[in-house]
Structure formats: C-alpha cells, structure tokens
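Read through the structure below, which is laid out as structure tokens, and then see the notes.
Every protein chain of the complex appears in place save one, which is left out.
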C-alpha cells in the first residue's frame, strides 16, 4: 500500500503517522519528492482502512497495490476451479474446459409445467434445471413464487429427469429446505447480503453468485471471498447485466467481465442473457456472444407458454426457440475450440 | 396502462391479445393511428406484467400510467406522515415540519466510546443516537461489528442518556434482539432484501430505509411499500448517495431526491451525508445543502477519535466538528423557514 | 403522444390545454379514468416539446409513442442500408450481409510506420485502413496527432496499398482536407457536436459515427438523423463502449447494442473493441463476441511497436496478434452463417 502525503505535511505529522502505522505492524518506507512525500507500507495491510488514511488532512491519496481477495485470487491459485454438481455419477463439472447450459422457467408454477419444461430443455441439450420457488419481486403485489411448494415440485422434477437443479435462496432461515438442491443461487439483489453469504460458507453445496446491478467485478469477488472464507470453495460467478443510463435494455450485459474474471480468478463464470436484456429476442445473440467471449456456461429462461408465465414471460424462450439457440451455441463453441 | 402495437400487427393478433387482456379483468379501448394501434387498458392493471406485454412480437411498447406504489403514494395520502420515535414522553417526531439530527459512531466499540459520543452529540443538539452493532463490510476480513454485544452497549447508552437509538439489522433472525431499538435501519445493500422487508412489515417499530446504490426513487418507494403492505406504516426514507461513474467521492449524493420524494410520497426523508461522500470534510457542506433542499433530518457519523475508529473513520466528524456543523445547520433551517 | 393529467386538473385547465394543443395542429382525444385524465395527441407531434408538457403543473407525465427518428428508422426503411466505400472498383460494401475489418494505428506517426502497418493488416485480412491524424486527447499536454501532415501520410499509404482509409475529423474547418478520405469518423466526444454533424450532412462521403460515452442508442440514432436530414445517408454506426461505474475496463462494451440497433435502424453497425476495453488482451475475446452478436464489422487498433506508440499503445495489437484474431473471427463468422 502506498500513501501519498500533501506538500504541506509537517515533519512532526509524518513522524506521528509513521508511528501509528508501525503500531499496526507495518514497515514504512519514506521517500521524499519535490511536491510530495510517499510512504510505502509493507506487511499485512489488510488491517489498514484505506478510506481512513485517505480521510486524514495530511494525506493526498492512498493506493492499494494488492487485490483484497485471496481465496478467489488466481495469483495464489493459478489452476481453474472445477466444481462437481449433483451426484458424482452424473458427471457434471462446471469450470475449466467444461461447458453447461442451465435452463428452465423463471418460476415453478405447477407439477406439469416444471416437468414438461425440464424434459424439453434436457432433450435440447441443457444439463441443469433452473426454476424459481422463492421469487424476489420489486412489487409486494406481484407473484412471490410458490415458495416451499415450488421447491417440492422442483425436487420431484429432478427425481423424474435425473437433472441436477438450481434455485434461488432469499432467506437464511430457508436453508434447511435446500438440502437436496444441487446449486444454490444468490440473486443480484442479495450479492452483498453478507449474513446470507457467511451462512453459505458453512455448507458444501455449490453456490451460483450473481453480480449485483451496481457492483464492480472486485466487489463480486469479495462476495465470493465471503463464502470461500467460511470454507465453501464451490462458487460459480454469474454475469447478468449491470445498471447503466441506457433504458432500451433492462440492464447492460457486461461481457468483458468474462475475460477479466478469467484473469483475476480461478472460479468459473456463467452468463445469464435472459435477465440482462429482459427481452426474449435478445437472448440468442447475447448467448452466442457470451460463448464466443469464453463463458463456462449459460443460464437461460425457458417457458412452455411465455404469455401466460407468472413472471418474466417477456424474456423467456419457448422450448423450440431454446433448441435452436442451443444448436447455434454449439456451433460457436466448436469454432472457439477449433 | 397503454400498449402500443407494431404497424404489422394483424387484426387476428389484436383480437387475441384483447381477449387475453379481458380475461384478466381489464377493459380494453382500441384506437387506430396511421402507423400504430394503441390499446388503453382500464382496471386493475397491477395484475399485468408490463415486461411480458412488451416482450410480445406484436407489441412496440407499454407505458404504465399510474405509479405502482399505493400505501406510500401522496396521491392517496396527501398529508405528511409524522412518526413518533421512542417513548411518547420523549416527544420526538419525524416528518412534517419537524427536524432531527441522528448522530453517533459508525460502530459501537466499547462502553466508554459509545457513551462519550452519545453525551457529546446530545449536548451539540442531536436527538437520536446511531451506532452500528452488526456491520456490513465489503471484505470478510474487515471488522464485522461487536454484534449482539454492541447492541447491549447501545441499549445501555440509551438508558443513561435518554436518547432513542437507531441501529442496522442485517439478518431476519436477529429481529428478537431489536425489541428495544427505537428505529431499525435497513442498509443500502439490503434495500431489496424483500424477505427482511416483509418481516419488518409485521412489527410496529419505525424503519429507516436507505436507498440502494443503484436504485431509483421509484424502487425505494416500492421497498417502502413492502414494509407498509405488511402493516407497518412507520417508514422513514434515507438518501445516502448513488453509484455513478464519478470516482472522486465514494458516491454521488442525489439531493434532488428530497423535493422529488416530497412530491411522490408522504413519508419523511432523511439525508446521510457521511456515507454519500466518504470524506469528513464534505459532510458539512452537504449537510447544509440537504437542509436547504428541505430534508426532514440528517444522519451524521461522529467519532471521538476518528483515526482509531474501527470503521469509516475517514468520514467521521469529531464531536467539535459536529457541534460546529449543527450550529450552521440551525442557521440554514432558520433561513429556510423564515 | 399521450399526456396523462393529474387528478386535480380542473375542467377549465383541461380545456385551455386542449386548445393550446389544437392550435399546434394536433387532434386531441380525451379519455377520463378514475384517477387520471388522458389526452391522446394525433398529428405531427414532433412540434410538441414533451419536456414542456411534462413541466406543466397539471400534467403527470407525457409518453411519446413513435420514435423521434425518421430517416434512420427501420420502420420506414425495412431493407438494410449497404454503403459503398472507396472507388466502385474496390467493391467494398458495408452493411447487409457484408463484413469488413478496419485496422491500423491509433495515430499516424511516420511514413514507414503507417505503410508497414497498412501492409501487415491488409495481408492479415483487413480491408480498410484506419489512422488518426487529428487526435482528441484528454490532456492538452499529450500528443495531439500529426494533424494535416498525418493526413498526407495516410493518403500516401492509401495510394500505395489501394486500401480505402478512415480518419477522424475534429473541426468543421478541416473538412476541405478530408476530400480524399473514404470514411470520415466522428469520435465519441463529438457525437453531439451538432454543427459538425450538420456540415457532414451536406457531403456524400460515408461517416462513421461513434456512440458517445454517455449516450443512449436513441441519441445515437438522433445524431445519425442530423447527418441524414442534411442529405447524406451514408452513415455507419459504431459501438465503442459506454461509461459505467465499473473501473476495471476503461469503458463497458454494450454488445446488446448490435441486435437492438438491428431492430431500430437499417444502418450498419461496427464494433470497436480496442477503445471499449483499453487493454490489448481483451480485444480478441470482445471481437469474437461482437461477431457472434451480429456486427457488420470491427475496427481494431494495430501497431507495429505498441510500447513505443505515441498514443493508445496499451490497447493496440501487434500485427501477429491481429492476424491470429482475424483467423478466429473468420471461424466465428462461418459458425454464425452456417
């Protein structure tokens, strides 16, 4: 860490600050320039609050040199993390050179609905089934999901199709209900629900962590770090669009997140083109782009009857559209690998 | 609600859509233009998903006419909500023509620390004591607050000074610990933690709801609506800065939120200049600006020893700085009221 | 256009407003709801200022139904625009099913530099040569380009290689110098330099119009409309990243712009992955993604000696890296077309 002092910092002030830093176990290297004095801090700087240092009158600016995430950092773990999903016999692995498509409805609505969709998406090439039971909705007057009943139906569809399932958790007290869920999803609005993240660190179930609407990639990695620091290293990252000034699309899908995260971390990165755009007709081009940019997988909303879906019908593909998209995705994958 | 159809929508498609809308209990008025057909929808349009409609191939765009919030809407509740805080004998009311300053440290650190600060801020003019017990931190390696012990110390400071207290809740399971807390704070990162909001709707304790870093004012009101829909109408809104491309300040304080919210809702609006800027030296000018723009109160971080604060020292005022700021705030209030 | 009036609008106010609108040649349809009165406005609403209407005390909100752009609008011009670049014998066409790669250095630096790079990128598959002569730099102390001398060198490279050239214009008074330039580029910072756009509308040279850092796709189309309204219909749009809160990449490349613009307009869309990311190592994945999403072409910065480039070396590929990228781009194109 480097602290740049203001030109008017007095010798006495500098000595006091140096002592304060040394009391925190840091080694301090002082270097004097024409307009500035620079302090280089060596040691466990994670104990120093950069905002605090920066707030001192005598300090011009503070620069952190090393990233604040460790367990998620590729520097210390160069090899790709590969996460096993479902039973070992299922043989589903996320990360590394593997590629998987997660598909299913925004929300579970009935036994027939979820089973029908599960069968179609499986036939088309999806390997993991998604389906919302607990639904985060902006309005309290909107459909909130079938909740524990929906989870039951999803587990039943898993039994009948053999597909591992992923569904979203919204409340730390619901965790016991998720025992047989194969991947637990943390939604964008809960990316910094730190109490939930800590709890998910105490189990071993893989967690799919969605990037928050206004969160930087570094913050996404810090949230992954919360889960990993607790002992659960099975974290899958998910880019699903960020909030910008553009209003035509619901969010702006940030596909550069894929190569950037590949540099910074060893964790797998999945893209959700459905939530990013909010429009079914943008799902295919954005899926193809995500694959071309190197995503480890896709998560796509599919509904057998979009106009009557109880949520997010606007962005759901029909099973037929989904099958077409998978065909094109596979062509792009082959072109990328070739 | 108004749906604008594309020029190529066929008569058959229009009839099918009309029937579908009527099946949802809506009255449909059709009006034909040169390039567009427009459907005016009358009735309980809260049951129609605008995104879904907008996603149909034949639909060009959908415009909602009425705001989706009801309990929080000034149209239906023209008078300002005034919320009683603490015991009735304390006589502290937030909203309407009342003005209050909430002050205290980012986090409770020791019995002496919280009591000392409480006494200083009370002497300077603050009427409500803030202090973090459970702290949301970006890094799992940062100080996470004294948690339930911190809450105990805060309650003790309340007893000794007679000041009502406000502190943040991060986990729905902690609610029993908050029984004697006078205002429960929901932090920016939990503004759309809907499960938490629902639970807070079931009690009567006033809730201070902070605007999320990337949330619109309408979304803030929808989150207030979650609490109010459950029966708890004691909601105080708090503007604390939004995330923009500007990096000099931690966030961009959106003071136009004050007059805009005054139009849209009857709920009181408090401003937190400490978190918005992240720098102590910006707290005073932004406090004065907030008061001039019509805020119902301020929430300011104060610490007796900022350089040794365990969190957010950079943005904390000393008790002396706080007292000076209060003096200036009072002058502005007089000028505004005069 | 639709104007929604507030519940408290009086009959007299409504009549006065109706008359005012009719005086502007509009037909007004009044429809009364429970809480709102709605005015539907039919006719040439481009003469009505929506902001003005919205600002009236009695008006709740105003919704424009038709897009404000006409010449650029696919609704009125369903077929893709295909733009001929350079001499007809060169046979270079942008738009429709054509695909072209524009490549070259950020700035022209010497006769050898531009000629060497031109030859390498041509050999690798680029069909159009880029090179900056007039350079927009944030700092007045940075290299501002070789200006008219640079333009001379670029024209000489065109002569020797037969490649059409593209270069940026920054000043309306420089237009005479651009007589033999094949595509005139308008940079992101000048996207709303309306005086420049108007002037470019009076000539026939194709214009590549870059999206501004904080401009919506609709504003991009309105700027294209400025050029087209003057008579020059040869406009090529360019997505080059927008400004968001994310700081890891210089800008956030918005690839959903490709399918969205394909819906809204008949004009071709090119992607510039070099400026969007600001890092050479992100250029290849973002190029592949852009092609998979349906871009009509790419514009890529290439330099024979990036560390000694006089500007933007950080984002420049070497000729070898460029050749590899082109090979992969072609594979993706085949996969998309197959």
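Brief remarks follow.
Order as written gives the chain letters A, B and C; numbering starts at 1 within each chain.
Simple rule for what comes next: a residue touches a chain if its C-beta (ideal position, glycine included) is under 8 Å from a C-beta of that chain, and two chains touch if they have at least 3 such contacts.
As the structure is a computational prediction, the values presented were derived from the model and not from experiment.
Interface note: of B:42, B:155, B:289 or B:323, the residue touching the hidden chain in the full complex is B:289. Contact with the chain that does not appear here is found for just one residue of C:49, C:112, C:149 or C:263, C:49.
Residues of subunit C that touch the chain left out of view are 20, 46, 49, 51-57, 68, 134, 136-142, 144, 170-173, 189-190, 192-195, 198, 212-214, 219, 222, 225-226, 229-230, 243, 250, 278-281, 306-307, 309, 311-315. Considering the complete assembly, subunit A touches the hidden chain via residues 2, 4, 7, 29, 31, 33, 35-36, 38, 40, 42, 60-61, 63, 65-66, 75, 243-245, 247. Panel shows subunit B; residues 214, 216-218, 242, 244-249, 252-256, 258-260, 263, 276-277, 281-282, 285-286, 288-294, 328, 331-332, 334-336, 338 of it touch the chain omitted from the view.
Keep this in mind: only the chains that are shown with their structure count from here on.
Interface residue usage between subunit A and subunit B, two copies of one sequence, is largely shared: over half of the residue numbers at the contact are used by both copies. Farthest from subunit C, judged by the mean position of CA atoms in each chain, is B. Rounded to whole angstrom, the centroid-to-centroid distance between subunit B and subunit C, based on C-alpha atoms, equals 39 Å. Here the spacing of subunit A and subunit B, counted between their Cα centres, is 26 Å. Contacts with at least two other chains are made by residues 214, 243 of subunit B.
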